[in-house]
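Every protein chain of the complex appears in place save one, which is left out.
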Amino acid sequence: MKLRTIIALLCVIALFGFTLAGCGGQQETGKEPSQEPGEKPAEEPGGKPAETGDVSRSETFIVDVLGGRVTTPENFNVWAQTWRTPDRGVQQLMLEPLWIVEYVTGEVINALAAEGPEYNEDFTKMVVKLRQGMYWSDGVEFTADDIVFDVELVKATEGMSYHTEFNTYVDKVYAEDKYTVVFEFKEGNSRFHTFFVDRWGGFRPFPKHIFEEVDDPVSFEFNPPISSGPYVLKDYDPGGYWTRWTKREDWQKTPTGALYGEPVPKEVVFYYYGNPEKKVLAQAQHEIDLIEVTSETLKAILEKSDTSRAYRKEYPYFVNVDPCITGISLNADIEPYNNKDVRWALTLAIDIVEELGTSFDGMATMGCLAVPPTPVYLEWYYKPMEEWLRSFELDIEVDGQKFKPYDPEATKRLTEYIKSRGYELPSEDEEELKQIFGYGWWKYAPDVAEKLLERNGFKRDNSGKWLLPDGSPWKIHMVTGTNPSNIGYRHVFAVQQAWKKFGIEVEVETTENAATLTQHGDFDATGTWPALEPWGGHPDMYRTLRSWHSKFYKPTGEPNVGHVSRWHHPDMDKVVDELEGLDWDDPKVIENGIEGLKIAVREMPSIQISGYPGMVSFDEQYWTNFPGAENPYCQPYHHWPNLKYMLPFLKPTGN
Amino acid sequence: MSVLNTEGLKAYYIIDVLGEKRYVRAVDDVDLEIRENEIYGIAGESGCGKTTLIKTLFGMVEPPLNVMDGKVKYKMNAEYADIFAMDNKRMREIRWEYISYIPQGSMSVLNPVQKVRYSFEHFIKAHRRIRNKEEEFIKPVERHLQALGLPVQILDSYPHQLSGGMRQRVTVALATVLQPKIIIADEPTTALDVVMQRGVIQLLKDVQSSLKNTIIMVTHDMGIHANIADRIGIMYAGKMIEEASTEEIFGNPLHPYTQYLIGSLPKIGDKSYKTSAPGAPPSLINPPEGCRFYPRCDRATDECKAAIPKLVEIEPGHKAACFLYSGVKEDE
Amino acid sequence: MAVLRELLRDGKFTFAFTVMSILIILAILSFFSPYDMSIWNVVPRDMPPSAEYILGTNSKGQDVFWEMTVAIKNSLIMAVIAAFFSRLIAIAVGLLAGFKGGMTDRTLMSINDSFIVLPVLPILILLGAILKERLNMIVLGLILAIFGWAWDARLIRSQTLSLREREFTNTAMLSGQKVYELIFKEYLPFVIPIVSATAINNMFWAVGMEVTMAILGLSNLTIPTLGTMMHWAISYQAMLLGYWWWIATPVVVSVLLFVSLYLLSVSVSQYLDPRTRIQRIGTAKVVK
Partner (left out) sequence: MSFIKRYLLPRLLQYFLVIFVGITVVFIVPRLTPVDPVQEMINTITQRGAYMDPEAIEQLRQSMKEMYGLEGTVFSQYISLWRRLIIGDFGPSLSQFPTPVVKLIGISLPWTLGLMLVTTLLSWIIGNILGGIAGYFSSSRWSAAIERFMMVLRPIPYYIFALILLLVFGYVIPIFPIAGGTSIGLKIQFSWKVIADLLRHAILPALSMILLGMAGWFQTMRLVMSNIVREDYVMYARAGGLRDTKIAFNYVIKNAMLPQVTGLALSLGQIFGGAMVTEMVFSYPGIGGLLYTAINAGDYNLIMGITMFSILGIATGALLVDLLYPLFDPRIRYR
């Protein structure tokens, strides 16, 4: 017995020790990549040791992190291809791009670039003039050499973002002088500069003098990071929940400073509070100044905090400038959704008022085109196309007349619903209401939908459920993510309701892998963007329409490349090819875009429903003069890279 | 010379059934006089209150069991002391020292995760101060075991390593290690096979004859009583219905119930016995009015239904509670 | 019935039995629901409890009371399936391993331990991704059954081991009793208390797992269950917006369900425990 005891004990101890030693050893090897040359040991940028609670709240602007907890908090190298949660301040404060879209005003801002790109005739050469007097935060000047080095390094390094793009197009890149970069292309490309346009992503220059010392720029951590933007890293949470930035003393030497003057907050903290309910609590305690939330969450905040306000101070609260169109994407590559009539029938089976009521309680801008209904795009596309929409006819007769599906009264119906819910309309003026709630949508016409289906051989069974032409029950498999605050998620459940009402069996799968499923075509309908977003601040529709080009078509089952609907059409190919030959500032771009949008209406590859009804909540306890609807000087989100251009306009309350 | 006696002892279980209190009259008005230097057997069917009686005799009364009335007296230093008047400390002290207990089912009475040695140590240390372990504990215990014919090695065994008979003998050794005046044995042989039973019975007999003390022996097995007891009390439905010397009980049973018990006895040493009387023992919550045995008694009269017979001496040293022999009623 | 009557003497059992009966009645009521729970906006939204809507309505425009009845039905079905099938596996593996010993025991226990070490929640999440929309309550119940037997099989095994040590096994073996007869007649009665107590614990665990998965948004959210009810209530901020009736209903129901399961488990295992059984029968005779 005694001997056994000892042996047993020894074995256990040995095993445990072995396991622990194994872990310890692994942890040590894990540290190795941080021993890269060129990396200084992490030190406090401010010099003095930080203590808890040394944050001066009245001088600090605290915002949310959309990307959530950072799993590699010590890594600031966003040029490696993988996800690095860039919205913890890296893209908003640390880095400036060459150009950046401002979708509220509909312009493209020249940041590190001094002016727009200049292409030659056949788009094989592009010249970029850089803004002068811009400095990295360690005092080194930003010059054309940085760009040349960056592009060449990316071309040479697999695993860095834009490696493929630059290799495909860039033949040569060189500095003509200190502030002029010249790109020569392997083939003509009229949109090459858009890789450098920041619209929640884009290539942002990194400092040559740091990266040229680095052996492996992919595993390099870039810590402490060097900024081209107006703030530098102060410290970060080893657990990955917060990142803290402090204003550069030489903020004048950044595009932000040069364009808009001194950013007001001395420090900016990006703090991820977690689930929506926690964000509510945090803001109610004035611990976070700017968050993006859902409509219900916003309601809760406004109830709990007197100092909080939304984008719009009164109902309908939502951000109507977000440059994304949301709705339902159909897999137009598989039966029966490869049939235009079916797609139109599914569209007409949706009552837009009920849909928006269910999904957002009426707080959204309806949009029936493949372009977001933000004020600038309403002006560029919806307004010019309204006449055409009103007269647009479907190839089906109702009461002896061709059916006109457009419903300009949809806005009015929506406002009626809003009133019935007991909300006060933001305005009585019809034009103003159209700006907020959209110009119109498709009619709710289940009868026409029925006809469209019937003429394709669909039938209803005895209980009124729809059968496919082959007589089997029709079941639509919808896919969406698990996050209820996701706009696509809301649309999926609202549309599921509409279609069920119409008599189709609909099953919704909520999964964390919605992205893979949709990209592999493993769905009938999904809440993924029904059309790719345009540039946001520019009328060019190239980005949206090109994803429907037939050259990107892949059959279902193969990973998708173009738009998830996999729809394509020769007419659309023609429009895209024409666009490719136009300079993006060419006035004909809009004409071309209208042509493309008309095709998308006729074919209905996916169902556009509304703009992205973002909900932001500003806390005016410490800061005011937020870019709300009454003063939209800048986009209102904390996660867009344009945040840095909001900071010079904030006013401290002195609290 | 009684060493332990009871007067009108009533011990009831109080059960709360849906808010209503019910009394289970497990021991109902029992008078006992147990003498020095004798083995007193208590017999009866299971469920007749034997175990409750000895629990009460031993002073182990815990809810739901309650002593409703009566006294239990031990003779200590030539005086009779009422044990229900003692405080807990005193109770704890006299246990094992004065009165000890051999439990039913030795299977689980020893702590399974400690060696037998520690049981002895704990039981002894609870009553004796031990300064010199070797002299005052180990040696006496070993001597004691040897005297009882038990191997000394058992001290270093765990209970599960011992056979059932050996475990039971250990409990006998434990109960006698402090040489108490009274030993109460509760069905000490029930769980054993016949050969083992004999061994344990013999051991008890030997112990008694060497210590000259009193053993109260409870078992339903009349065969064992015949073998060991000097006097026997027969219990039925919470009452003592007959009491006499062993020869008298077996040779001249008076009470019809006793007659059944003896009559149905096959032969000594057989564990199983046939149903002693037609029907089942009565409920102790609502015992029959009158004599509790009358529903099963073929000689019952109207008187038996109306009144309860009192346990009275019918012949010298032979008591019975039956109207066939005496008209004395219990006054209720 | 006699067993039930006897059990009902126990106040705990009576309470649990009553609660459980009410829950089962509610579950049965779900078949008479005036609404199809997959359809939204059938009643006004966010109404507090009133005469018309006993438990109010939710932000999806559904009646919380009827949603609750369906949820109870689905959660119970799932839990019962999980408990039943995992018991079957546990009994088979436990008895076989304990009785046969040797290689069989080792092999079975290796499989058993492999199930014990597998991290259940991550695997459930992954399985959910594989099964996708086929993940209904029955399938979920079966999956949970696959992961819910290992602990109890170990328990049953060790009980069987100790039974093997007892004398009656030898006697039975020597007297030529058949193995399956021995197992069913002699062992099963001792194993049944473990089975019944762990069955209830297993239901407890299954419902808890379902709630966790649903709150993470990983079960089939179109099927009302206690978990998905909480999921919707949480994601529509019922707690912060003060729609207490929506969030409290599934929470209270699941607490009641768990408490009654727990009490059932305690009183049933007390009832079945051979030791207390003897005492109880002893007193029962007396009580009669």
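Labels A, B and C are assigned to the chains in the order they are written; within every chain, residues are numbered from 1.
In this section, contacts are C-beta pairs under 8 Å (C-beta built on N, C-alpha and C of every residue); 3 or more make two chains touch, one makes a residue touch a chain.
Bear in mind that the values here come from a model prediction, so they are computed numbers and not experimental data.
Here the chain not displayed is in touch, across the complete complex, with A, B, C. Touch with the chain that is not drawn comes from one residue among C:Ala129, C:Leu142 or C:Leu188, which is C:Ala129. When you scan A:Ser58, A:Thr72, A:Thr105 or A:Asn339 for touch with the missing chain, the hit is A:Thr72. Checked against the full complex, the candidates A:Ala111, A:Val214 or A:Leu281 give a single residue touching the omitted chain, namely A:Leu281.
Contact with the undisplayed chain is limited, among B:Ser46, B:Asn111 or B:Gln146, to B:Asn111. Of the candidate positions A:Asp333, A:Asp407, A:Glu450 or A:Glu533, contact with the unshown chain belongs to A:Glu533.
Within the complete assembly, B:Arg92 is the residue of B:Arg22, B:Arg35, B:Lys71 or B:Arg92 that touches the hidden chain. In the full complex, subunit C touches the omitted chain through residues 101, 106, 109-111, 113-114, 116-119, 121-123, 125-127, 129-130, 132, 158, 161-162, 204, 208, 211-212, 215-216, 230, 234, 239, 247, 251, 254-255, 257-259, 262-263, 266, 275. One chain of the complex is left out; on subunit B, the residues touching it are 58, 60, 63, 91-97, 100-101, 103, 105, 107-114, 118, 122-123, 126-127, 158, 160, 174. Those residues of subunit A that touch the chain absent from the view are 3-5, 7-9, 11-12, 15-16, 19, 22-23, 25-27, 29-31, 33, 44, 49-55, 62, 66, 69, 71-73, 75, 80-84, 87, 158-159, 161-165, 168, 194-195, 197, 199-202, 218-219, 234-235, 237-242, 244, 269, 271-275, 277-278, 281-282, 284-285, 287, 324, 512-513, 515-517, 519-520, 522, 533, 543, 546-547, 549, 552, 559, 561-562.
As a working rule, only the chains that are shown with their structure count from here on.
The distance from the centre of subunit A to the centre of subunit C, each centre being the mean of the chain's C-alpha atoms, comes to 44 Å. Work out the mean CA point of subunit B and of subunit C, and you get 47 Å between them. Per-chain Cα centroids separate subunit A from subunit B by 87 Å. Among all residues of subunit C, none touch two or more other chains.
Residues 38-41, 59-61, 125, 128-129, 132-133, 216-218, 220-222, 231-232, 234-237, 239-241 of subunit C touch subunit A in their complex.
Those residues of subunit A lying in contact with subunit C across their complex are 276-277, 280, 294, 296-297, 299-300, 303-304, 354, 357-358, 477, 482-485, 493-494, 496-497, 500-501, 507-513, 517.
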